[in-house]
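What you see is the complex with one protein chain gone and the rest in place.
Naming follows writing order (A and B), and every chain is counted from residue 1.
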Amino acid sequence: MPRLKYGWTTLALASALAVAGWAVPAPASAQTVKIGVITDRTGNAAFYAGQIETGLNLALKEINAAGGVNGQKIEILYEDDQNKPDLSATKARKLVGEGAVVILSISSSTTTQQAQSVTLETKTPHIAPANSADTLTTRLDNPYFFQMGPLGSDQMRTLINYTGKRFKKVALLSDSTGLSTLTAKDFKNEMTKAGIEVVVEQVIEIGATDVVPQLQRIRAANPDAIVVAAISIAEVTLFFRGYHQLGLKYPVLASYNLSVPAYLDLAPNLLNGTFFVDVFDPDKVQAKQFIDKYTAEYKKAPFGLPAFGYDAVYFVADAVKRAGSSTDKEKVRQAIADTKNFVGVIAAKDTALGFPPNKRTGYPPKGSVIRVIENNKHGKVVSSGY
Amino acid sequence: MTDAFELLMSIGEAASIYALVALSYMLVLRPTGIINFAVGEWALLGAFLSVSTVVTLKLPYPLAVLLVLAGVGAIAWLTERLTIRPMVERAAPLMTLILLMLAVDIVYREAAVWGYGTANHFAPMPFGSGRVEFGPFGGSTQSLVVIAATVLVFAATWYFFERTVQGKAFEAVAIDRTVASLMGINLARVTALSFFAAGAVAGLAGMLQAPLTTASYLMGLPLTIKGFSAMVIGGAGRVEGAVLGGLVLAASERLVLRYAPVPSAFAIAIPLLLLIIFLLVRPTGILKAKGAA
Partner (left out) sequence: MNGAMRTATAWIGGAALLVGLTYVLGGYGLDIYRKLLLTATLALSYNFMFGFAGQIALSHYTFYGIGAYSVTILMTQAGWSLPLAALATIGISAVVALAVAIPANRLEGFYLALATLALAQIFIVALVQGGEFTGGADGIFGFKSPEIFGIPLSGTNFVIALIGLFLGTLAVLQFLGRSYFGRACRAIRDNPRAAAAMGINVARTNIIVFTLTSSLAAIAGIFYAFADRFVNPYVFGIEPMFLLVFMVIVGGTGRHAGAIVGATVLFLLPEFLGDIVGRRYILIYGLLVVLALMFQPNGLIGLYDQLRHRLARRP
């Protein structure tokens, strides 16, 4: 039928256009160390990823100003995965095609997971600087993937170490996002192991307009403390508002997601007294230097997330230097896996990043700190490790 | 016992928002027959405009309210003028109009993202975030503000439809467009006004909700669904239906969350299930339209 034939012609034309875009291989560019970064610029993890990017860019600038790595400059190639898992996989492929020797995933844990299927297939070193889901290294046996964020289980152990035997039964609060569900699961496992009973669990739906009935349930169960594994800003704000609205007084313990200062702006003075896990100790020597450099560059104070980005680039640069090559992915992977005692800005004093043999989680298990929110600011470190 | 009264406040606050959104649907639906997909995004625009006026420009709250109402109303009116009116004049099928509002809805949301980004925005409560207790009732001041504002709006709406000539004109158009125009009622003006009013009401809903949940680009769709559910449950034929539907929806949500032995994650499904049930079993809602068989 003529109609269909022209339909095919159109498809053919469109396809030809597409082919023009990709069949032509990328030109071999000047020798640079290409780091591919999968970020979220436009989805609902954009806020966090953007903060990490500031750290990445600062490190990039510093390293290149000092001459680069092995005589080559570093180039960061950014791709936006819009916090969509299948798009993340596609972007990973794109970066590999463009010659990235290492891929950094700074979007959410769920998208990092899917990008792994590509990095495994293409044998490309893949690092998640800040993701904390325990399952990232356990559900898929991908020797090319390394995780540098504080594992949910270690966060909880650090919290339990601080609270000691004070809290026997707790309420566990999460939201319906993928990351929060995973974090809550990690938290619950650790608490059960430590003999702490989770007497009530509540999930705040994304888009909820108030959490009074859910907080009433928590109140009815009369826990010793509330553990917050919720991460989505609107829902966490709802929780703190509701908490004050009902006049609750339970101690609040939170995951490292609350180390992002944004919550302080959106629920001013409602978080005072909350204990949270952090990866950033502002008294650490490296952290102090970083604060100075960052403030000079961006005119505002940094916190955990930009520090993760900053450390990530230095980490990769260090591995590439030891590998002696900016294109041999196997050598780079081995260099990453061999990393021990990398002291960065993140993590508690006297701890270092590194991978124990046969493990691909690099954040020191005892490297988290507990801080408290005072006067609507991140207060001092009250406990470290476990 | 505190539980029950706190719950009542919480239900009242949620019911108010849903009722306002349902009212916005009705204001467009009754005179024109169009079901407005974009209602949630009008609320979203109201929320973001309230952030701009109150936080960025630091205008006094009453002025900000007026600006938000006028602003979203104007956007709604403009949309009607530019897209709906020409299509109605060309006798476009109803489906096309509804799809048009779906596309416009996406345009609104993406325009908001362009202007405000995907991060959440803080909106302050006009009367502070303290806890208020009077008699056995306890709740936040914002809950009271929301409920009070809604009562005002509905009182005004009732008065408009029951006691004013223009209100009667609206009713006439809702009952029969052709006859109404033959009686000399200016259809174009009624339609334009209904869009403006619907926009203002939805914008107010967004402005009232923003201090509770922060203004976010994702807040539109849940309101679209819940507001529509409230309208279906209560009955689209009468303004009181919006209030009843809002109450039924909010009450079932909150009570299940508080007392039912199901995991709280399933609470998300309640408005959705109620909607499906009512659509299938009783699409005209609980309250029948006046004069209906």
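Note that a residue touches a chain if its C-beta (ideal position, glycine included) is under 8 Å from a C-beta of that chain, and two chains touch if they have at least 3 such contacts.
The structure displayed is predicted, hence computed values, not measured ones.
Undergrad: Give the residue, chosen from A:Thr32, A:Asn57 or A:Thr110, that touches the chain omitted from the document.
TA: Answer from the full complex: A:Thr110 touches the omitted chain.
Undergrad: For a quick check of understanding: of B:Ala22, B:Val104 or B:Ala149, which residue touches the chain that isn't displayed?
TA: Checking the options B:Ala22, B:Val104 or B:Ala149, the one contacting the hidden chain is B:Val104.
Undergrad: Out of A:Leu56, A:Val96, A:Ile127 or A:Leu246, which touches the unshown chain?
TA: Per the contact definition at the top, the residue touching the missing chain is A:Val96.
Undergrad: For the chain that got dropped from the picture, name the residues of chain A it touches.
TA: Listed in rising order, the touching residues are 1-8, 10-12, 14-15, 17-19, 21-23, 25, 41-42, 78, 80, 82, 84-86, 89-90, 93-94, 96-97, 110, 113-114, 117, 122, 133, 135, 139-141, 176-179, 181-182.
Undergrad: By the contact criterion defined above, which parts of chain B meet the unshown chain? Give residue numbers in ascending order.
TA: Interface with the chain not displayed, on the chain B side: 35, 37, 83, 86-87, 94-96, 98-100, 102-107, 110-111, 113-114, 221, 225, 228, 263, 265-266, 268-269, 271-273, 275-276, 279-280, 283.
Following the convention adopted for this analysis, only the chains that are shown with their structure count from here on.
Undergrad: If you average the CA atoms of chain A and of chain B, how many Å lie between those two points?
TA: One centre to the other, that is 37 Å.
Undergrad: Which of the residues in chain A come into contact with chain B in the complex?
TA: 42-44, 46-47, 176, 201-210, 212-214, 216-217, 220, 233-234, 237-238, 241, 244-247, 262, 265-268, 270
Undergrad: Can you list the chain B residues touching chain A in their complex?
TA: Going through chain B, the ones touching chain A are 3, 6-7, 9-10, 13-14, 17, 113, 117-122, 129, 131, 138-140, 143, 209, 212-214, 216, 218-219, 221-222, 254-255, 257-258, 263-265, 267-268.
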